[in-house]
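With one protein chain withheld, the remaining protein chains of the complex are depicted in position.
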Amino acid sequence: MLIRNAWYVAAWADEVADRPLARRICNEPVVLFRDREGHAHALIDMCCHRGAPLSLGAVTERGLQCGYHGLTFDGAGACVAIPGQSHIPERARVRAFPLVERDAMLWIWPGDPARADPSLIVPYPYHNDTARWPHRHTMYPIKGAAMLMVDNLMDLTHLGYVHVGSIGGNPMTHVEARMETERTPTGLRFTRWMPNSLPPPTYVKAAGFTGRIDRCQRFEFIAPGAILQWSSADEAGAYANGQVDDSRLKFRLFHFLTPETDTSCFYFWSTANGYRLDDPSATTQLFAEIGAAFEEDRTVVEAQQARMSELGEDALVDITTDAARIHMRRTIERLAQTEPTPLAAE
Amino acid sequence: MLIRNAWYVAAWADEVADRPLARRICNEPVVLFRDREGHAHALIDMCCHRGAPLSLGAVTERGLQCGYHGLTFDGAGACVAIPGQSHIPERARVRAFPLVERDAMLWIWPGDPARADPSLIVPYPYHNDTARWPHRHTMYPIKGAAMLMVDNLMDLTHLGYVHVGSIGGNPMTHVEARMETERTPTGLRFTRWMPNSLPPPTYVKAAGFTGRIDRCQRFEFIAPGAILQWSSADEAGAYANGQVDDSRLKFRLFHFLTPETDTSCFYFWSTANGYRLDDPSATTQLFAEIGAAFEEDRTVVEAQQARMSELGEDALVDITTDAARIHMRRTIERLAQTEPTPLAAE
Partner (left out) sequence: MLIRNAWYVAAWADEVADRPLARRICNEPVVLFRDREGHAHALIDMCCHRGAPLSLGAVTERGLQCGYHGLTFDGAGACVAIPGQSHIPERARVRAFPLVERDAMLWIWPGDPARADPSLIVPYPYHNDTARWPHRHTMYPIKGAAMLMVDNLMDLTHLGYVHVGSIGGNPMTHVEARMETERTPTGLRFTRWMPNSLPPPTYVKAAGFTGRIDRCQRFEFIAPGAILQWSSADEAGAYANGQVDDSRLKFRLFHFLTPETDTSCFYFWSTANGYRLDDPSATTQLFAEIGAAFEEDRTVVEAQQARMSELGEDALVDITTDAARIHMRRTIERLAQTEPTPLAAE
């Protein structure tokens, strides 16, 4: 079951300029567009006249104009023009979704608009701090449920298997990482300490390590779809006092999983380097390395989805390293209980 | 629901020469072939022996020979040869469909053969009058219901949005067109007058207009699938007396929509120029321009079908310019009432 009463990233803000964008969110066909004043809006992507997708239309002075017979809708979904008639019937409107532009992203609320409180949006100011956190971002469509991608990020032991040649490195480093986990009202935080470990290839490229390193990863999961990651590394021994903020290598990853359907999702992610700030190639290189690793995740998760869709997951067996994942799933289940009962037809 | 007791264009006559042609008509797999005497026939495209499609076979002296084990069928569907045995059992036959070749087209009757009266076929003699109406024809497969394509042709206000850069021109010209509509026993006729209007790009290319024009379009819809179109234009003022037959620009379009399945169809169409009769490039150019415009229709209708298939059309809102479309749909509904009740399995 998809949680609809939540804020999801619908698009990167720069994906929506002068042309409408079609994107399916939580099983609903949505059109995103930016009006002539620059405000972004989200409507159901189906004209109320003859059902054509509004995303085939154009933005005009008055709003989003259907490309079939020219009906035009404002950002609230009200029809404001019908060619050939002056009277606009009350029924001539389409569903609008709450949409907020913040931190370089467009946030949508697919559920009950009355519950759409913008203060619940996950803040991520680093996207605005281009001097200290130069970043790049993109979106990967994934043929797997959003929850399978969140699972993936809650159990980092996969780094040593899926990403052994890139960001992972030696499997045992990850299996033996010391975990500190903390529950929060909206999810959980965990820190992984990997002292005196061998640097993975990506870290060597980024910071030129020649020997062993102290490595630390902090993750915060905020239900239902955000994972904020803070990674750092320094020469072995540097973390003896628990101080990691001035590390030689430090970077932030933003992960957000938005359901497209029950078995597919959009993976919005960004990388921001907190090192070599005066070197644009550091930003580009980190983005490319992480992007290659996430392609590896995509391959595994899509294959996992295919098996689960066919054979179910009732017979699966939890193991010790599933602890954070299981806590995350319980948070989601609590959230799901606050959702209205789905319609019979769903 | 598809109307089966009607004549539909199954193919252009020149599509069926010495090799059989497979085409799905009203959800039935049909094979069309031309026997050695030149007569075209339509059979169900499945051999009664082991189920192989007959369209993989070959035309022989005796009929259509299955490409698997060599059983041969005549145009009435009777098996006339079984390799290896002289007795041909009565059950060895396949369903045949009434088929008539007329006006460069093969017309099929997918319903009850006893009701297949050839006098009900829509006449279109212009395909035979190559001197005064040089023409070209083709077929577009459309992933949308036939009725959505008929809808498209019943509300020409779409020309100003879908075809603004080709055959449409200024949207307001179409919205403000004066409509004269007349019901007929088998459908409807309407005429659209656009006096003193700006010529669309296609018209300028065809007839070299330099100023405003008087423009007229006559449409006749004959249920369930034919739309005959007669378009003309001349210098502004020329139509003051209502006389359009001697226009500087005049062309005929033949449109026919044949259901392939409930949500897909074949769009048979031809263009015939009644101007620059001694210039073959006029025929070629008109065909190319109209073809490009119909590709635009295809894009919209296929997207519309996808939305309707997902979300239904119950909440859609009719507008003033839907008048002809609504009348057309009522004609179809009357026809549908004369169809036998569909089988439960359908």
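To keep things simple, chains are lettered A and B as they appear, and every chain counts its residues starting from 1.
Throughout what follows, a residue touches a chain if its C-beta (ideal position, glycine included) is under 8 Å from a C-beta of that chain, and two chains touch if they have at least 3 such contacts.
Only a predicted model underlies this, so the values are computations on that prediction, with no experimental measurement involved.
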Candidates B:Gly51, B:Pro125, B:Pro185 or B:Pro340 - the one touching the absent chain: B:Gly51
Sole contact to the chain not displayed, among A:Asp151, A:Asp234, A:Glu260 or A:Glu289: A:Asp151
Absent-chain interface as seen on subunit A, which is shown: 151, 155, 157-158, 160-162, 171-172, 175-176, 299-300, 303-304, 306-308, 310-311, 313, 315-321
Residues of subunit B (touch criterion as defined above) contacting the omitted chain: 29, 45-46, 48-53, 56, 65-71, 82-85, 89, 91-92
